[in-house]
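Note that this complex is displayed minus one protein chain, with the remaining chains in position.
Then we have chain A:
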């Protein structure tokens, strides 16, 4: 689904001494099927933004279009339940929201709430279990018997079982060990491609934004600070430093390498292996007597 923010502002507790404007005149477009990273330090407005995507918050000014849905200031949003079914949000530490007696019931809770029939839910469960890499043997167990990483998978399965068109991920790897992080991110990339989802990733990891997203939006104090292709945004050291963000490690390394060795190595999503081979070639060329 195409998503469009048109001069969206949001103020918490307006007309009170605690009034706080979290989003200011925010405009951007997200094309259906794209994978967008939203980046910015704590307090930049990321969480407020994603709560607008499924209608948990309504703009205090401006308008949002999500597919055919209109979500704007001062007007009731038609079919908001349908919007929430189509925009699946995986919140931070989603395993904290598990509550059912069995894993199966927990996964079924979301779709059942949205009126999906039991037969249809039965049909979807094997698919989502496979997507999150959980064994069907676990279905009748309590979600609270599982490890932290497995609990997170159950929570994600519950969102996937609603068969959303847009997937919003709020720091989905926080607290997971390195393998867990990699598995979860690879799983979302696979779903994104296989189901043609529109994926919106909120992250503190510039590395993940660079690796997975095809578009990045940087927020600062509730405003859009920069947007563009990750490979073009993440080379702008000074601009990023101004909003207290770091250049991804690989880009920093390539910049320093180029400066030290007067080379023109560029980042094109190389693996460490490919990078090592390129570096070796470049350095070897400098020594014509070698070989």
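Here, contacts are C-beta pairs under 8 Å (C-beta built on N, C-alpha and C of every residue); 3 or more make two chains touch, one makes a residue touch a chain; residues count from 1.
Simple rule for what comes next: contacts and distances are computed from a predicted model.
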- Message: Please identify the absent chain by the protein name in its UniProt record; candidates are "1,2-phenylacetyl-CoA epoxidase subunit A", "Energy-coupling factor transport system ATP-binding protein", "Dihydroorotase" or "NADH-quinone oxidoreductase subunit D".
- Response: "Energy-coupling factor transport system ATP-binding protein"
- Task: Please pick, from A:126, A:175 or A:196, the residue that touches the omitted chain in the full complex.
- Result: A:175
- Task: Based on the whole complex, identify which of A:79, A:97 or A:280 touches the chain you can't see.
- Result: A:280
- Item | Contact residue for the chain not shown (choose from A:14, A:68 or A:148) | A:148
- Among A:112, A:204 or A:221, choose the residue that contacts the chain missing from this document, as touch is defined above. A:204
- Message: What does the interface between chain A and the hidden chain look like in terms of residue numbers?
- Response: 41-43, 147-149, 174-182, 204, 206-207, 244-246, 249-250, 252-253, 256-257, 260-261, 272-273, 275-277, 279-280, 283-284, 286-287, 290
